[in-house]
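Note that one protein chain is taken out, while the other chains of the complex remain in position.
On to subunit A.
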């Protein structure tokens, strides 16, 4: 995929604001324009109606007709406007008076009858052949001494109105555009200012490094909108810091745990080589070396197991297994060491469990190995299974010294030893329970440790998928 230049939030918002203001101002302008256009037309129509009525009234006077015949220009002056037109004639005859300074075509709408008052609705609107807008109204009138009814047409070309409205439209458009530009500019700068906390956040995040994971983003002066981000970011930092701390601790622990066997190997071999010794002494040395080496191998195996299971390179091959058989197998394996300490291992459980057989045995084995080591001499160790609605819990219970809560929280951590001094001996490497935890993670299950009143219980909760 081609990398895209990331868009600017500021620019985007400013443009959006500008477009919005342009649209709003344009709409307002259009509404005002409409009102103005309607008002103008009403006024012009009313003027036409008034003129026709005025002439009708004038025609009632006999002299008027004479006057028309004698001095038609008098009427022309009366109109006092180059856009106004007036036509007086007997229907179907040449006009008595035609005032038409622009020489436009004078339309002839349906005439209003002589006795009917002229209404605003009688005004008709046309466009001439040369596309000039024209309003016109025609009415008939009875005149004293006339041969019949006279037809009066008053009209008006709307050129000045059209020009006025066009100017008005342009102004509105220009104003809206100017407003939009202003909004865009002002918006851009305001947004830049408003987003300042984001840039500060980025600058702060920039200073976070592995060496400085303890730093946290300061949310005190940040706007409310950024607080969730800051909180989430800080929580992520905390998790990372924890993870790195743990890794560092593991490396240190591992190095420390390697030291003991390596030191034994080196020391006892050097001492042995210090002077000639009997064959038996050499054999003893070599056998002891083998023990230390096996310890190292177990440790590296366990570390590898943990590393792989945590990087999800390993998938549990989950299959239905008979619980009773699996528990009995592990219990039988530890029968010998248990009897050495007069312990009895009792197994209670039936039904099926969904688990990886090899991993399940390993997890149970590690729990039982601990139980056999720490149980009170002569007590009973219970290995049991409990079926829940959506899970199966396997538990190992033994009677022994109660484990304090502070230890219980950490027993599943790598290299965590409750009694550091005691277990420095060759048997345990402090990884058994962390392997149990990894195995349960591979099964998407849970692990718990309880200890109270001399009874310690480790439980493994396996989710029960539909098989």
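Side notes on the structure shown:
Keep this in mind: a residue touches a chain if its C-beta (ideal position, glycine included) is under 8 Å from a C-beta of that chain, and two chains touch if they have at least 3 such contacts; residues count from 1.
Basically, contacts and distances are computed from a predicted model.
Protein name for the hidden chain, per its UniProt entry and selected from "Sugar ABC transporter ATP-binding protein", "NADH dehydrogenase subunit L", "phosphoenolpyruvate--glycerone phosphotransferase" or "Transcriptional activator protein CzcR": "Transcriptional activator protein CzcR". Taking the complete complex into account, A:304 is the one of A:166, A:304 or A:404 that touches the chain left out. Annotation: of A:16, A:182 or A:286, A:286 touches the absent chain (contact as defined above).
Where subunit A meets the missing chain, the touching residues are 283-284, 286-291, 293-294, 297-298, 301, 304, 329-330, 332-337, 339-340, 358, 361-362, 365-366, 369, 372, 427-429, 432.
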